[in-house]
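My questions will all concern the structure given below.
With one protein chain held back, the other chains of the complex are shown just where they sit.
On to chain A.
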């Protein structure tokens, strides 16, 4: 009686065995075993009749369909799907390496012209005037200073007034990009200058109010600075 559950490999082996079962008895063994070989068709008919008599016939099951060999998969390997977590990172998407490779924060040389940024400067002036609710000559410098500390400085005209490094002193220009530790300024000669914030004092001028910013205390990203509280100190030595 053959087992119904066969693995694909065993199936192949048993096919040979089946052939062997139904193979005619070799002549050599006829005399030894004392049997008479039957013709193939007779042998098939005999096997079927024998099986039918031997097996029980429960009414419920259809034996014939049960006995036909079916391939049953024992186990299977699911093809691995990409984890969906990786795609749902922050909305910014790019990490620092990709940003550098794509050079999205670098100005192309044809864009590095002072005239191109003058409209930005105008916009910034209006933004600040609006922020300080109309910059009258009578408004207190304290109030203007408080507003400037939280304001965004892109587009302002910055001048380096004092610096521990003498070669930075005197550079003036429109602020193009503000990073965590550095200001990028475009000067009138169309040069893009990178000035570190540390150890320098910058002057921002708006409508006659000149505000001096100590760069060492300003080393945060522009977006984070709006939430930061600044301590009042008497004087700061560079």
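As a convention for this text, contacts are C-beta pairs under 8 Å (C-beta built on N, C-alpha and C of every residue); 3 or more make two chains touch, one makes a residue touch a chain; residues count from 1.
Simple rule for what comes next: contacts and distances are computed from a predicted model.
Missing chain, UniProt protein name, picked from "Mediator of RNA polymerase II transcription subunit 27", "Queuine tRNA-ribosyltransferase accessory subunit 2", "Ribonuclease P/MRP 40 subunit" or "Erythropoietin receptor": "Ribonuclease P/MRP 40 subunit". Across the entire complex, the residue among A:53, A:95, A:167 or A:223 in touch with the chain not shown is A:167. Residues 161-164, 166-170, 237-238 of chain A touch the missing chain (whole complex, contact as defined above).
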